[in-house]
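Okay, handing you the structure first.
With one protein chain removed, the remaining protein chains of the complex are shown where they sit.
By written order: A and B. Residues from 1 in each chain.
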Amino acid sequence: MTSIDTFAHLTSTTAEASPRLGKRRGVLKTLRNFPYGLALAWLVLTLVLLWAIVPWIFTSYDPLQGTPGGQLKAPSALHLLGTDSLGRDLFARIVYGAVHSLSGAVAAVGVGLVVGSGIGLIAGSVRGRVDEVLMRLVDVLLSIPTLLLSLSIIILLGFGTLNAAIAVGATAIAGFARLMRSEVVRVRNAEFVEAAFGSGGTFGKVLWRHILPNSLTSVVAYTAVQFGWAILQISTLGFLGYGAPPPTPEWGLLIAEGRNYLATAWWLTAAPGLIVVAVVLSANRISQSIGRSAR
Amino acid sequence: MTRYVIGRIGQALLVLWAAFTLSFILLQAMPGDAVLIKFLNPEFGLSADQVADIRAAYAVDSNIVVQYGNTLVNFLRGDFGYSLQAGVPVSAQLATNLPPTLRLAGLGFLAATLLAVFIAFLSSMAPFAWLRNAIQSLPSLFISVPVFWLAIMLIQIFSFRFRLVSVINPGPWESLVLPVATLAVPIAAPLAQILIRNIDEIRTRPFVAVARAKGASETRLLWRHVARNAILPTLTIAGVLFGELIAGAVVTETVFGLNGIGGLTEKAVGNQDLSVLQAVVVISAAAFVTINLAVDLAYPLLDPRLRNRSGAAA
């Protein structure tokens, strides 16, 4: 919700700037204060989201069908990011790959958010023995390094995009649980919550009216960070070969495939990697802006 | 105090036991029988009876509770079973693969710490505001880079482009340069972030203003008053960093084709070699629990506020 507010605020400042062209100082001030980094972050995420929904608008090439004789071509006007060893247009593969990385990350964060926040909310609100048991369980999840935990889950479930997403999501549970619990405990100890109990509020009402709304901002900010992190993890699993099978143009897999042509076709690894960096960086930047608006 | 230590150790053991149980449930109790996958492969040309014998030899058929008990006892004795793929004891595999990984991780951690401290202090001491801002944003860039991609880019740039580091038959130390650099980046990022945040926070504390009112120079403020207060809390993320280190080792060893626990893990997942993976998981969990235990027990020694509280209470 806050992220939308930020976005609205952002667009409203640009809208305000235009009619005031006469007032040079005002415009200059707006230009100087404009959060370019944040705007760029939103732009990157919107673009990638569009790639995932309507990839055909952005490229006319087929991501799976190569052009015979057009293998390993360097970037040019014809092929923006060059072609791979089968003559497939790399840009088309990246655009069509967006849906795999994004949906995987969304599914992973969804698992972490729902299960983790649920655990944290219960632990933080009920306290006592339930809290103790749930938090020890979270400790156990945390004690296994994340990559090893997702690998164990993948062995159990088998390779594939969805399984990789679940494996990554499982490792996100502990973080969400801890954050949600600490937020609930923090808000619970706030005087205004005691005041709400003091004016006759029942536990459910106070939870709904005060504790949840006041702990949500941090969780939203954390969700954005986790989204970027999930993209990284999923591409890592894809790179190791545990995610989507070839010829799926999943970003991690693209980098893995390009690795065999390091000496001759640098663009095959550089381009998809840069996209991943851009998306993750954007998610982090947005999370930061949400977190800042919270305090 | 003693009661606290004993309680804390007991808690650590409990978590470790639960981690073992979780790994057992994930990797052994669930269907997906690695023995079948391997030996039913027609290449082996084994009869059904022979497969059954092998299954009995690996004790996969026995009751799940008995299996659990056996595995637990064996783990406690340091016997992690046999690698199905390599046919040798897992403990032997670990023994050969642990030293190179420890070397890589140790150097990577050292490099990461230096890098993080360098970034953190430069971010508050650099002369120009734009430079400070640029340095402050380095950690979030570092955190956004996929480790495997970074490794590949480093190879591409330093080995193929500039031919600074040889990829074919490098010397023992030369072969470590790029892996250590790769590993240092994802470890340094969270460390630098937390350091920068602490330094910024500590600088606004009244005691820093008091020190300034004494006439202390900026350097003195930073080292004597800010640094120690800012560095202490970073100890609490030691466990998290260890997890990053393991993940980094898996990826780095895979990309650079190095021998080590990471490479072993990667192969074990590819081959469904469950005993190996479980051994790695349990040993990592043990290391994580030990690190956190050590931090918790050492913290009061480093922070006078905690030391006296526990002392005075007794």
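Rule of thumb we're sticking to: a residue touches a chain if its C-beta (ideal position, glycine included) is under 8 Å from a C-beta of that chain, and two chains touch if they have at least 3 such contacts.
The definition used in the following text is that contacts and distances are computed from a predicted model.
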Chain excluded from display, named as in UniProt, from "Spore germination protein", "V-type ATP synthase subunit A", "Predicted Zn-dependent peptidase" or "ABC transporter ATP-binding protein": "ABC transporter ATP-binding protein"
Chains still shown that are in contact with the chain withheld from the display: A, B
Option touching the unshown chain, where B:21, B:156 or B:229 are the choices: B:229
Options B:8, B:103 or B:220, residue touching the unrepresented chain: B:220
Touching residues (missing chain, whole complex) on subunit A: 29, 32-33, 190-192, 194-202, 205, 209-210, 213-214
Where the unshown chain meets subunit B, residue by residue: 205-207, 209-218, 220, 224-225, 228-229, 232, 303-305, 308, 313-314
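Throughout what follows, only the chains that are shown with their structure count from here on.
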Averaged-CA centre spacing for the pair subunit B and subunit A, given as whole angstrom: 23
Interface residues, subunit B side, partner subunit A - complex: 14-16, 18-19, 22-23, 26-27, 30, 32, 140-141, 143-149, 152-153, 155-156, 160, 239, 242-244, 246-247, 250-251, 254-255, 265-266, 269-270, 272, 274, 277, 280-281, 284-285, 288-289
Residue ranges of subunit A in contact with subunit B within the complex: 136-137, 139-149, 151-156, 158, 228, 232, 235-236, 239-242, 252, 255, 259, 262-263, 266, 269-270, 273, 276-277, 280-281, 284-285, 288
